[in-house]
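Removed: one protein chain of the complex. Kept in place: all other protein chains.
Letters are used for the chains, namely A, B and C, taken in the order the chains are written, and counting of residues starts over at 1 for each.
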Amino acid sequence: MNILEVKQLKTYFFTRRGIVKAVDDVSFDLQKGEVLCLVGESGSGKTVSALSILGLIDLPGRIMGGEVIFDGKDLRQYTPRQLRNIRGKRIAMIFQDPKESLNPVFTIGVQIMEPMKIHLKLSDKETKEKATSLLERVGIPKERFFSYPHELSGGMNQRAMIAMALACDPEILIADEPTSALDVTTQALFLEVLMDLKKERGMSMIFITHDLGIVAEIADRVVVMYAGRVMEKAEVTQIFENPRHPYTIGLLNSLPNFTKKKKLMPIPGQIPSLIDLRGCVFHTRCRFAKEICAKVILQEATVDEGHLSACLFHDSQEIVKASKEVGV
Amino acid sequence: MFKLSRKLIFVTIIAVIIATIAIDFFAMSGKLLSPLGYFYAFFSVFMLLYVVYPLYKNRRLTSYYWERTRKNRLAMLGLFFIVFLVILAIAGPFFTQDPNHVNFEEKNLPPVGFTTSQSVYDSQTGSLRNAEISGTWKHPLGMDDKGRDILAMLVSGARVSLQVGLVATFIALIIGVIIGVSSAYFGGMVDNILMRFTDIMMTFPFFLLLVFIVFIFGADLTLIILIIGMTGWTGAARIVRSEALSLRTREFVLASRALGASDARIIFRHLIPNVMGTLIVIATLSIPGVILAEAALSFIGLGDPTVASWGRILNAGQDNLETTWWVAVEPGIMLFLTVLSFNFLGDGLRDAFDPMSEL
Amino acid sequence: MPGKKASMGEYIARRLFYSLIIAWGILTITFILLRLAPGSPADNYLANIAASGRARDIAQVQAAIDARYGLDKPLYLQYADYISNLLHGNLGWSLSTSLPVSELLSKHWIYSFELIFLSTVFAVLIGVSIGIYSAVKQRTKADYAVTVFSFMGISIPNFWLGIMLILIFSVKLGLFKTYYDTSLPLFSLENLKAMTLPVITLGSGMLAGYSRYVRSAALDNLRKDFVRTARAKGLPERTVILKHVFRNAMLPVITIIMLDMSGVVFGGAYLTEIIFGIPGLGRISFNAIFADDYAVVVAVTLIGAVVTLIFNLLADIAYTYLDPRVRYV
Partner (left out) sequence: MKLLEIWNIRKYYPISLGVFSRRAGELKAVDGVSLEINEGETLGLVGESGSGKTTLGKVIIRLEEPTQGEVLFKGRNIFSLKGDELKSYRRQVQMIFQDPSASLDPRMTVGDSVAEALLIHGMEDEEERMSRVGELLKEVGLEAGDASRYPHEFSGGQKQRIGIARALALRPGLIIADEPVSALDISVQAQILNLLSELKSEYRLSLLFIAHNMGVIRYLCDRVAVMKAGRIVEEGSVEEVFTSPQHPYTKALLEAAPVPNPHARRL
């Protein structure tokens, strides 16, 4: 069952150099209880997509079109006040850099209690009790209630962020690269806590990352993004075993693996500027590109049940062959 | 190749200037050039070698920053007025009458478009009578109570203000850079002593200190410029120090050090060019402060009594607000526009040099 | 970073120690400047005697005066005397008013204080509010208006602004007296009214400056990730701005306001007092200059520096108190 549906979302940034189409025609849906991973490199539009869901886009950015269907209604039609009742209460979000994402002048206790104070009608005592028990649940000793963010490590701060996000028992958690500022061992512990909580509460989760390792580890379904567009959407095993978009194939071939040594086949060239893109956004770096790729954009073609690719030639022999050769 | 000769040219020129000063003092008893004259000689050569030539040589970078600055309309407006003011200060005096020329016949003449009623001495009847006096195009900005042309005085005042602003700021910046860079680069005890000294200088309220020193040493334009220059370097020193400190740990400086670059090379090729942007901004933003300080000094009667500075005209004008209001209004407007222009330009430049600002 | 945090008390003790060093530096520099001066405090007096034709007395009088001011002693003893006098609160005699300088100052400081206090309150209240407002409304017409207004406020010479206010409101419209009436009781509505123009004169530049600082500090903080977090929690925009942004933006601004006391405020207050004839420290120092009254000028300069020093110290302490991140290093 779809709990959240994003349809043809367009978010543009109006800079002096031109219109940056950070998110252009992006659609995906989130099923109840699943983990959906948005994967992509910098500038792919994964963070902007997530922020657009909750209407958290700042100027010079604007959401130019599309729908965000939650609970049968389009969040984009909500008034700011209605939207605020969703934020933090039914859809919560955590961000990349925990130190920056917590306000340095307030204790973490204050910050965890804040969403509860707005959204839940609890007494002060109940609020405080709940906040303390949340802290302990994410593995922070309750004495830390009165600590300031700078007094805690990155991993601890990120756990405090989770405690804050879960304060009002949201149905959806959006996690925007929550581990990219953490060390591997801290990351592993953090992911463990996160996945436990998710199962415990039956939450649905959108997890944004650039790390394909994490995707393999936690995702149920995957959306691969590049230059503001969706390249491929599929079940996680399909993405790793039967990728049908040259970009996904390229990413997997670029990935060094520590369990065995393999040859890297990088994607040539640079990530393009998001102003003035024509045709398929990937054609400038695609080794299978034909002349037509510079002109036509294929929306999304079905490869299989639940597996979509935005490549015109996703069924061509070359790509199928390349897909088979991807060894991760 | 030019790099080596540039140092040579610079050293030669300094030697020539020092020699001239020596001849001036010992043989000509100080008549060859005024102290400011020497300064301008040094200033123009310095600017040519270390500002104009590098700007020309790095055309790509120059045009990049120019494009960024140009996008700020207020900054361009400011620049336009400053250029106008510079032309006015240089060429103006050739077209206006002598600002010190006194003509009691036409005293208290209002600006063009205004008419005032004044009591005038009638030479035929030998008594005072009331008369309507209108401004004339001969003296478009009117006359003061001694019959001096205000336009002429404003033009010569522009020269004074720009002199003070540019020269004092330049001196302050040179001192600031030397203190800031050495403090950051040598660190430890040197840093401690220099920064405590800076703290002490900063603790004196700038204007009170200025008044105090002028009170003790007397009012003379060159001296005032020197004093402002020698007390106004503290902000620059601090900013340069903190920039230099952060640059020191940047990876490109580490890379240079790992290559075996000498301290001098790192200071002159990496530190100074990288604080240059900040310096230009500090300079543009401290010029108006300096101009205001001189104007305020003259305004309270501590300015050089031999030059017609805007502050002095204002001071004279405030006593007769009821009758000749324009004498107080006009120099103030010039002062205001000048300061405003430098502030606009400085702010635009700061945005242009700030890599974080999105233009 | 590992390492123990020093205690607040220790930190303040250390700042006090620094301040003492700076205070000593201030005294020393003033002393050096005074000794470098061409001429001595007695020159004017001597010139008068010379003019009256009793030339043979000059040497005698000179010696008497030198002895009186300790100028016949070696330099280091003069220095010691100077410091010890100041430490005993002995600021010398004002020749022009025939009063001890300390007495003169204690009579007049309240006027300066009143002017500066009222102007600061005026500037902070309005400056901070329009600064926040214009940051929140970034890139709208209101923001541009505030920006241009602030630039004008910063650029307008405050002594000229004072004269223009007098010209318009006192001379042309007759709403205020052109001169400050010293007979008014200090705490009265009339006095407050008389202070209106001076406070606008001194306060407008400060106000404009603060609104710029607040705007840029608020913009810096509006871009921070924690603001996004606050919004993602569903906080109303008011709370986001007034709680999360404001608190962080005010940290640097408080320091700047404190530090501003030295440069902008003292210079501005000095000129404002002169223009409006308010008998504060600026005005008496101004009078003293033209009466060649050394001791008063020195005393006012020193007081300015010491008050600045105290404000710097307060700024440091306030900052560490308000910002939990500061380690007392």
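Here is the rule we use: a contact is a pair of C-beta atoms (placed from the backbone, for glycine too) under 8 Å apart; a residue touches a chain by one contact, two chains touch by 3 or more.
Everything quoted here is computed from the prediction, not taken from an experiment.
K.L.:
Determine which one of A:38, A:172 or A:252 touches the chain that has been left out.
P.N.:
A:252
K.L.:
Tell me which residue among A:19, A:216 or A:320 touches the hidden chain in the full complex.
P.N.:
A:216
K.L.:
Which residue from A:19, A:69, A:110 or A:265 sits in contact with the chain not drawn here?
P.N.:
Here the residue in touch with the unshown chain is A:265.
K.L.:
Going by the touch rule given at the top, which residues of chain B touch the chain that is not shown?
P.N.:
1, 58, 60-61, 64, 250-252, 254-261, 265, 269-270, 273-274, 276, 355
K.L.:
Extract the touching residues of chain A with respect to the undisplayed chain.
P.N.:
Residue positions of chain A that touch the missing chain: 41-42, 183-188, 191-192, 195, 210-219, 236-237, 240, 250-262, 264-268, 270-271, 285, 328.
Everything that follows uses one rule, which is that only the chains that are shown with their structure count from here on.
K.L.:
So how far apart, in whole Å, are chain A and chain C when each is placed at the average of its C-alpha atoms?
P.N.:
Inter-chain centre distance comes to 53 Å.
K.L.:
Just give me the whole-number Å value for how far the CA centre of chain A lies from that of chain B.
P.N.:
Inter-chain centre distance comes to 55 Å.
K.L.:
What's the distance between the Cα centroids of chain B and chain C, rounded to whole Å?
P.N.:
Roughly 24 Å, centre to centre.
K.L.:
Please output the residue numbers of chain B that touch at least 2 other chains, ranges allowed.
P.N.:
none
K.L.:
Once bound in the complex, which stretches of chain B touch chain C?
P.N.:
74, 196-197, 199-209, 211-213, 215-218, 288, 292-293, 295-296, 299-302, 314, 317-318, 321-322, 325, 328-329, 332, 335-336, 339-340, 343-344, 347
K.L.:
For chain C, which residues count as touching chain B in their complex?
P.N.:
Listed in rising order, the residues of chain C that touch chain B are 18, 21-22, 25-26, 29-30, 33-34, 36-38, 148, 151-152, 154-157, 159-160, 163-164, 166-167, 171, 178, 262-263, 266-267, 270-271, 274-275, 285-286, 289-290, 297-298, 300-301, 304-305, 308-309, 312.
K.L.:
Provide the residue numbers of chain C that touch chain A in the complex, in ascending order.
P.N.:
For chain C paired with chain A, touching residues are 138-139, 224-226, 228-237, 244, 247-248, 251, 322-325.
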